[in-house]
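In this view, the complex is presented without one of its protein chains, the others remaining in place.
And then chain A:
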Amino acid sequence: MAAHLKKRVYEEFTKVVQQQHEDLSTKKLRLTKPSKSAALHVDLCKATSPADALQYLLQFARKPVEVESVEGVVRILLEHYYKENDASVRLKIASLLGLLSKTAGFSPDCIMDDAINTLQNEKSHQVLAQLLDTLLVIGTKLPDNPSVRMRLVEVACKHLTDSSHGVRNKCLQLIGCLGPVEKGVAKEAESQAARDVQKIIGDHFNDQDPRVRTAAIKAMLQLHERGLKLQQAIYSQACKLLADDYEQVRSAAVQLIWVLSQLYPESIVPIPSSNEEIRLVDDAFGKICHMVSDGSWVVRVQAAKLLGSMQQVSSHFLEQTLDKKLMSDLRRKRTAHERAKELYSSGEFSSGRKWGDDAPKEEIDTGAVNLIESGACGAFVHGLEDEMYEVRIAAVEALCMLAQSSPSFAEKCLDFLVDMFNDEIEEVRLQSIHTMRKISNNITLREDQLDTVLAVLEDSSRDIREALHELLCCTNVSTKEGIHLALVELLKNLTKYPTDRESIWKCLKFLGSRHPTLVLPLVPELLSTHPFFDTPEPDMDDPAYIAVLVLIFNAAKSCPTMPALFSDHTFRHYAYLRDSLSHLVPPLRLPGRKLVSSAVSPSITPHEDPSQQFLHQSLERVYNFQHLDPQGIQELLEFTIRDLQRLGELQSELAGMADFTATYLQCQLLLFKALQEKLWNVAAPLYLKQNALASAAAKQILEETYKMEFMYSGVESRQVVIIHHMRLQAKALQLIVTARTTRGVEPLFGMCEKFLQEVDSFQRCFISELPHMQGSFVDKLLDLMPRLVTSKPSEVVKILQTTLRQSTFLHLPLPEQLHRATANIIEPTGESDNPLRFTSGLVVALDVDATLEHVQDPQGTVKVQVLYPDGQAQLIHPKPADFRNPGPGRHRLITQVYLSHTAWTEPCQIEVRLLLAYNSNRSKASTRVPKSTWSESLEALPPPENGIEGTIPFSKPVKVYIMPKPARR
């Protein structure tokens, strides 16, 4: 009872402390408030010169001001503002006002009138601009007050006639940010303010100062962002701005034109210098295309980027972007046919390929050739040839987006994309390869294109080669020569860069399965079979031979006639490869043989998939084990775990799911075993062995739960609850074991306290999930909570023990998709017998190349561990730039690990492996809990375990042979 009392006292005490603390802090605030503004007041009065005053203000600005004292400070500042003659001091005060109104929790409406008043008498333009900025801050702080906004806008309109560009700039910005967006509001307000903001801003499109013009366009864009529908009338104004002398104006104007083209794509606009009309989106497209050859590269990048998002543009305008030759005033021609005809009949332009074909055939009427605007013509040709690679990348991106939405355009831009594979900048090459991959379902490569594409396989950059392999995986090739060419080039690539092996095999797998009919005629040649003679059996371990076989077997899958062409050893090799490289070699129906595999027909939908069914059935069986005797349960669990593990190995797509459940069952089994021992009832100290087993089990369960929580992607909150629940059980087990082994109450007391806290936090975090957990450990525990809190540790332990044993086994609901994070170290291979020699004390760089799958945020979590033979372990954090993201869910780590050691007498192996770091604070559970509960628990709870940080090894260790030599002297 004493302990009980003590605990209660302790609990209350903690609360009191917290409250006291709060009180203290608020008191402090109140105390400082008068002193702070007063001090400022005193300082400012003391200041003899403007420079002094400025110094005081600067010092003052460095310290934050509390919410309560803001108003007071503002009053004092304003007072000084009126007295002050020096503009720089007033400027500083004005900027301070703005800063102060930003203070969180302060409502600036009380100072607005004063701020507006100050504007009246101000002469300095800079101060005026600053004051308007302050008003802007005030306005944005009061989003729900239309009348205030109206007033501010009015004030801004008044100052629009100011002679300084800075003031006009700020006015426009203010109007843009605060101008009324809904028509209704504008009508309600007084007639003055009801003036159309768009009109006001539009008038400043022709301001003499380029900065003001830019600000006007930006304000317009701001209005658009806030939801105001811009008027179409602005379009013609904006078009004029495209020819502005200043790049920032042009840049903003391009943006505005784009916005308008998205708003009014189907409107009809007249073409100047002719009496015809076209759709606005087409016209805008032409204009933006024209900006791709702007003088400033910033504008060019912007224009090129925007082109990609204009998908409503008509196809004939789109296709012009790839052709420079239509340049002779395309605007007059009505249909594509007419234009095409004219193109062929005009003949005034030469391709330059043949000498002299531009010799004037007839006199060209100089009036007829019109070089007004190039429009959409050749925009991409220019963009892709631009001097700056930023523009080229933007152009490639835009090309990609447009091609994705228009198959015919994809077809046409192919040549250009292929040419980009030879760009001198690696990023551009990579980008164009990726682009090509994205549009690959729309295209078929011609042989000459394939030739250019394949030439890139010799690129020294690994990223490029692998991107290209990816591309080849999903391209369509038109001829059998093309396939042959691709194979030959890939094999060349293989000999030149043996590390690309996996990637090349994978590429050939898809190439084969996509083009069975094209591979068929090549088979005899590829297998070098001869109609009469037996040819020697190729070496089974030759990566090049395996590559060829992968291609053929995958083609044979959908081409039943192909196996007839195989020779005997091919079948043997098939059997071997089917076993050793099952992810690359599909099951085949071979004639005259029994089926090597129970060929799963691909048409079965995932729901009917027998393996999936099997998974669910076995789980079902496990969940119903309640009625079995302990022995039976244990066996059932063991068998199911084994089954699941095997299933995971066989079915790669189910691997995550199967492993996850197997791990869970494993935990359950461990817990079950630990609790099932008959020896629990005997006095504890006598059975050390038993205790060791149980505590080991508890420890292992903890580890496994961390794995379950952090190693799988796709885990939802339902699963997280179960995982946490399992962890809680393990902790309870730990507590029980400790209670039985240790003597004395003191350590136990703390542990109980901690455990109860955890139960509490569990309840808070997963309150919404509790109804699903009927009959579970935690459910029962929460029922007993009042009793537990008041019990002695020994009682707590007893209660825990019984609840643990009585609690039911929770079903683990499976999410839709579940993937286990895996890592595979490609390099170092660990096969080398030659030690890496280096001088001791110096550093050697070891290249590490690994693929990571289903790792979320690898930059933050993946570490490299190096284990030296002396047991020393180093943890290396790779740079964020070392991670590449070749596809969804996949990452690639290419980094260098620095090794160093003192001299060894002989070479020895070190181990390199990848670790997944986790931090239980950043647990997925906490991020998934709805916001409200989260913020509550954040405030209320001390983090449950103070963020246990740990690492999970998730790759096979690779051994590297190294030899630090003693330094020579």
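One rule holds in what follows: a contact is a pair of C-beta atoms (placed from the backbone, for glycine too) under 8 Å apart; a residue touches a chain by one contact, two chains touch by 3 or more; residues count from 1.
One rule holds in what follows: contacts and distances are computed from a predicted model.
S.K.: Leaving aside the chains you can see, what is the UniProt protein name of the one that's missing? Options: "Small ribosomal subunit protein uS2m", "Electron transfer flavoprotein-ubiquinone oxidoreductase", "X-ray repair cross-complementing protein 5" or "Integrator complex subunit 11".
M.R.: The record names the chain that does not appear here as "Integrator complex subunit 11".
S.K.: Using the touch definition from the top, which of A:F285, A:F416, A:F660 or A:Y918 touches the missing chain?
M.R.: Only one of A:F285, A:F416, A:F660 or A:Y918 touches the chain omitted from view, namely A:F416.
S.K.: For the full complex, which residue in A:S164, A:T452, A:S478 or A:Q645 touches the chain that was left out?
M.R.: Answering carefully, the residue with contact to the hidden chain is A:T452.
S.K.: For the chain left out of this view, which of A:L78, A:V298, A:V381 or A:I767 touches it?
M.R.: Of the candidates A:L78, A:V298, A:V381 or A:I767, A:V381 is in touch with the missing chain.
S.K.: If I consider the whole complex, including the chain that's not displayed, which of A:I425, A:L650, A:A696 or A:A967 touches that chain?
M.R.: In the complete complex, the chain left out is touched by residue A:I425.
S.K.: For review purposes, identify every residue of chain A that touches the missing chain, sorted by number.
M.R.: 245, 295, 324-325, 327, 348-356, 358, 360, 381, 384-389, 415-416, 419-420, 422, 424-425, 452, 455, 458
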